[in-house]
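All protein chains but one are shown at their positions in the complex.
Here is chain A:
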């Protein structure tokens, strides 16, 4: 049984009297410990799918099975406890945190809300979470806005893994980072996956990053799946028009650097 199974997912928006299908009959599955990438140009529906899977918005049609449950039918306590297993990291960690919070507070919230640790246990849990994402425990009292962008994204990942999730949705989670920091964050994600068997739904417009980190790839175009398969196989020999266009447009050093 797949960890996540999305079937015929559809989301329509009304704009200026016209109905636009942002996501149009999309189906895919993610296995435990796997990274599935969603890629495509602006407006292809990749972020809408992320928000549908997280139930930040509700679909017009389709189903989402997560850990064997009909995720769209859950409500109340059942939904809240299931949400702990499905976490998210966004592109801009600064806007994802309470700007007045400290690092400790940002990590204390999920531990408290999901009743994972008592108040006496939480400082030690927070220190352990920081260590798991490669940060020093003495970062805990610092304000979120004081630390660097790379450190902030590590805190966002620490917050995501605080509730012991089986799946993390990463929506352009490394796109705003400097390249040197980006490499470190990708390594961290791979290490966490290897150690804890977390699956990732990895949303990115950057095929170079997708090729480096994803097992499988779903390429989207105007809300529909253009092609899917092994990430490297699709990128190395795209079959769809959008796949060919994305690959052709990717900047590459090897045109100059043999």
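Assume a contact is a pair of C-beta atoms (placed from the backbone, for glycine too) under 8 Å apart; a residue touches a chain by one contact, two chains touch by 3 or more; residues count from 1.
Basically, contacts and distances are computed from a predicted model.
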Checklist entry - From the names "ATP synthase subunit b", "VWFA domain-containing protein", "Phosphocarrier protein HPr" or "Nickel import system ATP-binding protein NikD", which one matches the UniProt record for the unseen chain? => result "Nickel import system ATP-binding protein NikD"
Checklist outcome for this item: Note that chain A touches the absent chain at residues 31-35, 41-43, 149, 178-180, 182-183, 186-187, 190, 194, 197, 205-209, 211-215, 232, 235-236, 245-258
